[in-house]
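One structure is given here, and the rest of the page talks about it.
Here the complex is missing a single protein chain, while all its other protein chains stay put.
Moving on, here comes chain A:
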Amino acid sequence: MASYSTSEFKNGLKFLLDGQPCVIVSNEIVQPGKGQAFNRVKYRNLITGRVLEKTFKSGEKVEAADVMDTELQYLYNDGEYWHFMDPESFEQYQAGEAAVGDNAKWLVEQDMCSVTLWNGEPIAVTPPKQVTLEVTDTDPGLKGDTAGTGGKPATLSTGAVVQVPLFVQIGDKVIVNTQTGEYVSRAK
(Lines give C-alpha, C1' and ligand atoms only; values in the text may rest on other atoms or scores of the structure.)
Protein backbone atom coordinates (compact mmCIF):
# COMPACT_ATOMS: atom_id res chain seq x y z
CA MET A 1 0.00 0.00 0.00
CA ALA A 2 1.27 3.46 -0.83
CA SER A 3 2.14 5.76 2.02
CA TYR A 4 2.70 9.48 2.47
CA SER A 5 5.36 11.18 4.57
CA THR A 6 4.49 14.39 6.44
CA SER A 7 6.50 16.34 3.84
CA GLU A 8 3.87 15.31 1.25
CA PHE A 9 0.93 16.47 3.40
CA LYS A 10 -1.38 18.96 1.72
CA ASN A 11 -5.05 19.86 1.76
CA GLY A 12 -7.21 17.21 0.16
CA LEU A 13 -4.76 14.33 0.74
CA LYS A 14 -6.66 11.15 1.63
CA PHE A 15 -5.11 8.82 4.19
CA LEU A 16 -5.98 6.08 6.66
CA LEU A 17 -6.06 6.74 10.38
CA ASP A 18 -6.99 3.93 12.77
CA GLY A 19 -8.32 2.07 9.73
CA GLN A 20 -10.67 4.86 8.67
CA PRO A 21 -10.37 7.04 5.55
CA CYS A 22 -9.67 10.71 6.31
CA VAL A 23 -8.94 13.83 4.27
CA ILE A 24 -6.56 16.64 5.26
CA VAL A 25 -8.41 19.93 5.76
CA SER A 26 -5.39 21.99 6.86
CA ASN A 27 -1.72 21.31 7.49
CA GLU A 28 0.41 23.70 9.53
CA ILE A 29 4.12 23.14 10.07
CA VAL A 30 5.30 23.82 13.62
CA GLN A 31 9.07 24.34 13.43
CA PRO A 32 10.73 25.76 16.54
CA GLY A 33 14.04 27.50 15.81
CA LYS A 34 15.90 24.86 17.83
CA GLY A 35 13.67 21.83 17.90
CA GLN A 36 11.89 18.98 16.21
CA ALA A 37 9.39 19.95 13.51
CA PHE A 38 5.78 18.77 13.69
CA ASN A 39 2.80 18.97 11.33
CA ARG A 40 -0.39 20.21 13.00
CA VAL A 41 -3.08 18.61 10.87
CA LYS A 42 -6.83 19.16 10.76
CA TYR A 43 -8.58 16.28 9.04
CA ARG A 44 -12.09 15.09 8.34
CA ASN A 45 -13.00 11.48 8.98
CA LEU A 46 -14.81 10.57 5.75
CA ILE A 47 -17.00 8.00 7.49
CA THR A 48 -18.22 10.10 10.42
CA GLY A 49 -17.73 13.53 8.84
CA ARG A 50 -16.10 14.76 12.07
CA VAL A 51 -13.21 17.22 11.83
CA LEU A 52 -10.40 16.45 14.27
CA GLU A 53 -6.82 17.56 14.90
CA LYS A 54 -3.64 15.53 15.16
CA THR A 55 -0.03 16.65 15.45
CA PHE A 56 2.44 14.42 13.57
CA LYS A 57 6.17 14.33 14.21
CA SER A 58 7.79 15.33 10.91
CA GLY A 59 8.95 12.30 8.98
CA GLU A 60 6.02 10.16 10.17
CA LYS A 61 4.22 8.21 7.49
CA VAL A 62 0.53 7.52 6.98
CA GLU A 63 -1.03 4.94 4.72
CA ALA A 64 -2.77 6.25 1.61
CA ALA A 65 -6.51 5.68 1.45
CA ASP A 66 -7.96 4.41 -1.82
CA VAL A 67 -10.68 7.05 -1.91
CA MET A 68 -12.16 8.59 -5.06
CA ASP A 69 -15.12 10.75 -5.96
CA THR A 70 -17.18 9.52 -8.89
CA GLU A 71 -20.38 10.58 -10.67
CA LEU A 72 -23.01 7.83 -10.47
CA GLN A 73 -26.66 7.64 -11.45
CA TYR A 74 -29.12 6.89 -8.63
CA LEU A 75 -31.34 3.93 -9.58
CA TYR A 76 -33.59 2.88 -6.68
CA ASN A 77 -33.87 2.03 -3.00
CA ASP A 78 -34.67 -1.56 -2.07
CA GLY A 79 -35.61 -0.77 1.49
CA GLU A 80 -32.10 -1.35 2.80
CA TYR A 81 -29.67 -0.12 0.14
CA TRP A 82 -29.59 2.73 -2.32
CA HIS A 83 -28.42 1.47 -5.71
CA PHE A 84 -26.27 3.49 -8.08
CA MET A 85 -24.82 2.84 -11.53
CA ASP A 86 -21.84 4.10 -13.48
CA PRO A 87 -23.56 5.21 -16.74
CA GLU A 88 -20.48 4.39 -18.81
CA SER A 89 -19.38 1.01 -17.43
CA PHE A 90 -22.89 0.05 -16.18
CA GLU A 91 -21.17 -1.12 -13.00
CA GLN A 92 -23.55 -1.01 -10.04
CA TYR A 93 -22.87 0.04 -6.45
CA GLN A 94 -25.00 -0.20 -3.32
CA ALA A 95 -24.78 2.40 -0.59
CA GLY A 96 -25.99 1.78 2.96
CA GLU A 97 -27.62 4.04 5.53
CA ALA A 98 -24.23 5.23 6.86
CA ALA A 99 -23.15 6.52 3.44
CA VAL A 100 -26.46 8.11 2.46
CA GLY A 101 -27.63 9.46 5.82
CA ASP A 102 -29.84 12.56 5.69
CA ASN A 103 -29.23 12.93 1.97
CA ALA A 104 -31.74 10.11 1.33
CA LYS A 105 -34.46 12.73 1.17
CA TRP A 106 -32.81 14.38 -1.86
CA LEU A 107 -32.25 11.25 -3.94
CA VAL A 108 -34.31 11.25 -7.12
CA GLU A 109 -34.23 8.28 -9.47
CA GLN A 110 -32.10 8.92 -12.60
CA ASP A 111 -30.29 11.91 -10.98
CA MET A 112 -26.49 11.99 -11.16
CA CYS A 113 -24.92 12.07 -7.69
CA SER A 114 -21.34 12.45 -6.50
CA VAL A 115 -20.44 9.23 -4.70
CA THR A 116 -17.25 8.83 -2.67
CA LEU A 117 -15.85 5.32 -2.99
CA TRP A 118 -13.41 3.81 -0.50
CA ASN A 119 -11.87 0.55 -1.72
CA GLY A 120 -14.67 0.56 -4.31
CA GLU A 121 -17.49 0.87 -1.71
CA PRO A 122 -19.66 3.99 -1.37
CA ILE A 123 -18.99 5.86 1.89
CA ALA A 124 -20.65 9.20 1.09
CA VAL A 125 -23.33 10.33 -1.34
CA THR A 126 -23.78 13.96 -2.36
CA PRO A 127 -26.97 14.74 -4.30
CA PRO A 128 -27.06 17.36 -7.11
CA LYS A 129 -27.18 20.98 -5.87
CA GLN A 130 -30.80 21.23 -7.01
CA VAL A 131 -33.41 18.50 -7.27
CA THR A 132 -36.99 18.51 -8.57
CA LEU A 133 -39.56 16.85 -6.31
CA GLU A 134 -43.35 16.53 -6.25
CA VAL A 135 -45.41 18.01 -3.41
CA THR A 136 -47.39 15.17 -1.80
CA ASP A 137 -48.87 17.14 1.07
CA THR A 138 -49.39 20.78 1.97
CA ASP A 139 -52.23 22.80 3.46
CA PRO A 140 -54.48 23.75 0.52
CA GLY A 141 -56.46 26.23 2.63
CA LEU A 142 -53.62 28.72 2.90
CA LYS A 143 -54.22 30.89 -0.15
CA GLY A 144 -54.25 34.58 -0.82
CA ASP A 145 -50.78 36.01 -1.24
CA THR A 146 -49.89 34.83 -4.76
CA ALA A 147 -46.76 36.96 -4.80
CA GLY A 148 -45.27 34.31 -2.57
CA THR A 149 -44.27 36.37 0.43
CA GLY A 150 -45.55 34.19 3.30
CA GLY A 151 -44.83 30.45 3.42
CA LYS A 152 -46.06 27.06 4.57
CA PRO A 153 -44.52 23.63 5.07
CA ALA A 154 -44.84 21.10 2.24
CA THR A 155 -44.02 17.39 2.29
CA LEU A 156 -42.30 16.17 -0.87
CA SER A 157 -42.36 12.74 -2.52
CA THR A 158 -39.15 11.66 -0.79
CA GLY A 159 -40.40 12.66 2.65
CA ALA A 160 -38.42 15.93 2.75
CA VAL A 161 -40.28 18.85 4.32
CA VAL A 162 -39.53 22.35 3.00
CA GLN A 163 -41.04 25.81 3.38
CA VAL A 164 -42.85 26.74 0.15
CA PRO A 165 -44.81 29.83 -0.94
CA LEU A 166 -48.56 29.82 -0.29
CA PHE A 167 -49.44 29.30 -3.96
CA VAL A 168 -47.76 25.89 -4.16
CA GLN A 169 -50.31 23.07 -4.24
CA ILE A 170 -50.32 19.28 -3.89
CA GLY A 171 -49.14 17.73 -7.16
CA ASP A 172 -46.89 20.68 -8.08
CA LYS A 173 -43.26 19.97 -8.83
CA VAL A 174 -40.77 22.19 -7.01
CA ILE A 175 -37.03 22.76 -7.29
CA VAL A 176 -35.14 22.58 -3.97
CA ASN A 177 -31.56 23.50 -3.06
CA THR A 178 -30.19 20.36 -1.39
CA GLN A 179 -27.40 22.19 0.44
CA THR A 180 -29.67 24.64 2.24
CA GLY A 181 -32.92 22.63 2.09
CA GLU A 182 -34.66 25.73 0.69
CA TYR A 183 -37.33 26.05 -2.00
CA VAL A 184 -35.97 27.62 -5.21
CA SER A 185 -38.95 27.73 -7.60
CA ARG A 186 -41.78 25.80 -9.12
CA ALA A 187 -40.64 23.42 -11.86
CA LYS A 188 -42.23 23.90 -15.30
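Here is the rule we go by: a residue touches a chain if its C-beta (ideal position, glycine included) is under 8 Å from a C-beta of that chain, and two chains touch if they have at least 3 such contacts; residues count from 1.
Definition applied: contacts and distances are computed from a predicted model.
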{"item": "Candidate names \"Bifunctional protein PyrR\", \"Lysyl-tRNA synthetase, class 2\", \"Sugar ABC transporter ATP-binding protein\" or \"ATP synthase subunit c\"; UniProt protein name, chain not shown", "value": "\"Lysyl-tRNA synthetase, class 2\""}
{"item": "Contact residue for the chain not shown (choose from A:13, A:37 or A:85)", "value": "A:37"}
{"item": "For chain A, residues in touch with the removed chain", "value": "7, 28-38, 40, 52-57, 59-60"}
